[in-house]
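Only a single protein chain was left out; the remaining protein chains are all shown in position.
Residue numbering begins at 1 within each chain, and the chains themselves are lettered A, B and C in the order written.
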Amino acid sequence: MQLTLEFGGGLELLCDSVKIHSVNVDLPAEEKKLTMKHLLAWVRSNLIKERPEMFMKGDTVRPGVLVLVNDCDWELSGQLETTLEDKDVVVFISTLHGG
Amino acid sequence: MQLTLEFGGGLELLCDSVKIHSVNVDLPAEEKKLTMKHLLAWVRSNLIKERPEMFMKGDTVRPGVLVLVNDCDWELSGQLETTLEDKDVVVFISTLHGG
Amino acid sequence: GSESGHDLTPDMIYRYSRQLLLPSFGVQGQSNLLKSSILVIGAGGLGSPALLYLAACGVGRLGMVDHDVVELNNLHRQIIHGEAYIGRSKVESAAAACRSINSTIEIVEHKEALRTSNALEIVSKYDIVIDATDNAPSRYMISDCCVLLGKPLVSGAALGLEGQLAVYNYNGGPCYRCLFPTPPPTTACQRCSDSGVLGVVPGVIGCLQALEAIKVASLVGEPLSGRMLLFDALSARIRIVKIRGRSSLCEACGDNATVTHQKFQHFDYEKFTQSPLSAAPLKLKLL
Partner (left out) sequence: GSESGHDLTPDMIYRYSRQLLLPSFGVQGQSNLLKSSILVIGAGGLGSPALLYLAACGVGRLGMVDHDVVELNNLHRQIIHGEAYIGRSKVESAAAACRSINSTIEIVEHKEALRTSNALEIVSKYDIVIDATDNAPSRYMISDCCVLLGKPLVSGAALGLEGQLAVYNYNGGPCYRCLFPTPPPTTACQRCSDSGVLGVVPGVIGCLQALEAIKVASLVGEPLSGRMLLFDALSARIRIVKIRGRSSLCEACGDNATVTHQKFQHFDYEKFTQSPLSAAPLKLKLL
């Protein structure tokens, strides 16, 4: 499944400072759909190069990270249970405090 | 065919000051596709309430109006010959000179 | 005068004429603005453009809070301050700049740090709050204070080459804690003073904060509530995304909220976020 993953607010530093990743993620064995839960595990294994604790806590993202699926907060689509479709755009962004 | 039409840069004044129009445009009789040429004629008949010369000149838009189909200049998709698809977003925007 | 249906003096009509001419703003929008009061917390990178535009456009009463003094390394982004004010209070400097562009509005100087002990009293005097601070504990404290007092909050942030903007606690929308119930780990909370920022990035966000506050104050347009603006200066990309609504489980604004006036005044936001309200001095080692 073709997905665009974007990292911002400093999270790109965890993946070689690259903000936009065009990726191909296979469906997990014996599953019919790809969920955010699976994608997070995939991102942690395949894209995060350092300090994974700055990206995840337990099986979800760490506090202060917003997850957007097609420009919409994943809280509105079921968080970890959100089902992804081909060509979806998923954004992971860390909230900023500077001024 | 379901389309979203947006007017900006003052062009909304020609359609009752409404910027965003969700419309249903039927395919022209004996045609298999809807082109921008057809849509312009449809807009002129159905949405433009006053001063049509501020929107069109001849069979195209007047000078100073940008046309964007799905956030892309229609010059890149064939101008009047651009074929529209269901759920496309077409923006008509007048260039501004103020400062 | 009252016989003409508005309260604008001839001087005001002349000064604000370009705004009065706007059909979607006009006399009503300007009158609302002149009757409103806005508090800007932080007279730094975000506060500089926000304060200048709010003073210029005719907000009736404009308050500013900051305890810092102007330093040379602020000037690359804090355009409200000039070299002549280095070493002097940021609030004094900002107030002088605002008065020089509009002597007809009321400008209120709060030369102190915003703390749980004074926040309720200061914020209660204004209709709308702009969070232009630079640290996590202030952001939680200001949001909680705005929820307690029912004030709309225009929150902006900028760091490096990115910026973020949202309007909280407005018209049934979420508060800052609805979005971020748990503070991020300390290591994720970088400040401009530690990590750097391109000067014009807070400039863009600060202008947009002024705009959102003007919309709320004048009752014109659709404020950025339930939405968030994400700005990436490097690639010139801006996303406006839909965020969650008010959470019934929110500690501050939910059905069983635990934040009360009483608790607020004794809450330790530095401990809660494990992060200080004031920045440590910069150690810049260049080559």
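Heads up, the rule we're going with is that a contact is a pair of C-beta atoms (placed from the backbone, for glycine too) under 8 Å apart; a residue touches a chain by one contact, two chains touch by 3 or more.
The shown structure was predicted, so the numbers you read here are calculated from the model rather than taken from an experiment.
Of the chains displayed, those contacted by the omitted chain across the entire assembly are B, C.
The hidden chain makes contact, of the residues C:Gly63, C:Pro183 or C:Pro223, with C:Pro223. When the missing chain is restored to the complex, the residue among C:Arg88, C:Lys125, C:Arg237 or C:His261 that touches it is C:Arg237. Interface note for the absent chain: among B:Cys15, B:Leu34, B:Ile48 or B:Val91, the touching residue is B:Val91. Residues 8-10, 19, 53-54, 62-66, 68, 71-73, 75-76, 91, 93-99 of chain B touch the missing chain (whole complex, contact as defined above).
Contact between chain C and the absent chain runs through residues 4-6, 8, 11, 13-22, 24-25, 27, 49, 52-53, 56-58, 72-73, 75-79, 81-84, 100-103, 160-161, 192-201, 203-204, 207-208, 210-212, 214-215, 220-224, 227, 229, 233-238, 240, 282, 284, 286-287.
As a working rule, only the chains that are shown with their structure count from here on.
Between chain A and chain C, the centres computed from C-alpha atoms are 30 Å apart. With each centre defined as the average position of its C-alpha atoms, the distance from chain A to chain B rounds to 37 Å.
Annotation for chain C: no residues touch two or more other chains. Within chain B, not a single residue touches two or more of the remaining chains.
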